[in-house]
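Excluded from the complex is one protein chain; the other protein chains are retained at their positions.
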Amino acid sequence: MTEVTVLYFATYREQAGVSTERMSVTGDRVNLGELMRKICLEHPNITSESNKIVAAVNEEYQDHDHILNNGDTVALIPPVSGGCQTY
Amino acid sequence: MTEVTVLYFATYREQAGVSTERMSVTGDRVNLGELMRKICLEHPNITSESNKIVAAVNEEYQDHDHILNNGDTVALIPPVSGGCQTY
Amino acid sequence: MLTERYRVRITEEKLNPSDATDFASSERHGATVVFHGVTRNHTDSRKVILLEYEAYIPMAVKKLEEIASEMCSKWDVRVAIDHRLGRVDIGEESLVVAVGSPHRQAAFEAADYSVDRIKQTVPIWKKEHFEGGEIWIGDVDGFRPLEQKSN
Partner (left out) sequence: MLTERYRVRITEEKLNPSDATDFASSERHGATVVFHGVTRNHTDSRKVILLEYEAYIPMAVKKLEEIASEMCSKWDVRVAIDHRLGRVDIGEESLVVAVGSPHRQAAFEAADYSVDRIKQTVPIWKKEHFEGGEIWIGDVDGFRPLEQKSN
């Protein structure tokens, strides 16, 4: 059993209808990809495929095979667009 | 007989010891090169060779074969260095 | 010493470019290049009303610091990066990057580079409010979150 805090921003926040929540995944060596699948099942309004979602664990981007620890903070990160309007 | 006003800036001003003067060159179709030779004879402290001096006539850079007119303003232009210190 | 060569800020206040410029300057410097990212009244043919910025603040600060630190290690520069959040009206700055250097080429290159990098990794998003709707803008192609993980 792995329990984490999940943060939603921008598009994901609006689609999930929540900005932060606690979430538990059964199992010992749960990876980021499994958590994303669970999130997409619980929030069917999230339009991205779970394997395409970029996420950060404890403020660092991680691949989906990254193993989660109890107490981690996981943030779903939509494509970023800071800076300015122009390319 | 061609009479012009001559302006000296920066290094040339200090070498000539004057910032502006009237100068006459005998002849009808006097070119800029001839004026530069005369200037260098009259101001022996100017260290540049006369044929290397860049000059502007009426605020426009000209080649040394440019023909002068009575009343022209001729400026001796040292290599410029506006902007900033760095390249 | 290294930490004094840059500073980053994320704020809801109006940005102050001259403050960033002052931070980036030094008696050793001959050049400062200041980039202002400003809300524009259009995107392609859409008429923009305002932009609204949101960030994952602690991670955005961390990523901006990584970019500033990277600039200081690649070039002989001092760097101030300020990003605004919340509503940013037309003509107002969302981003100010000030880069000072002994040499102007380094200042230009580092400033240009910083704007590219900000679009690749910093978790800040904008919602464009235009005539007739609103949309979250994301640059899927530019987004390169994992490129720099080893930092």
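A, B and C are the chain letters, set down in written order, and residue numbers restart from 1 in every chain.
Assume a contact is a pair of C-beta atoms (placed from the backbone, for glycine too) under 8 Å apart; a residue touches a chain by one contact, two chains touch by 3 or more.
Please read all numbers here as calculations on a predicted model, not as lab measurements.
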Missing chain: touched chains present in the view:
A, B, C
Of C:Tyr6, C:Phe35, C:Tyr53 or C:Trp125, the residue in touch with the unshown chain:
C:Phe35
Using the touch rule from the top, list residues of chain C that touch the missing partner.
17-18, 21, 25, 27-42, 90-91, 100, 102, 104, 108, 111-112, 115
Residue positions on chain B contacting the omitted chain are 7, 9-11, 14, 54, 56, 59-63, 75, 77-87
Which chain A residues would touch the chain omitted from the figure, given the whole complex?
84-87
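Here, only the chains that are shown with their structure count from here on.
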Whole-Å distance, chain A centre to chain B centre, using C-alpha means?
73
Need the CA-centroid distance for the pair chain B / chain C, whole Å please.
49
Chain A and chain C: spacing of chain centres that average the CA atoms, whole Å:
25
In chain B, the residues touching two or more other chains are none
Two or more other chains in contact with one residue: find those residues in chain C.
none
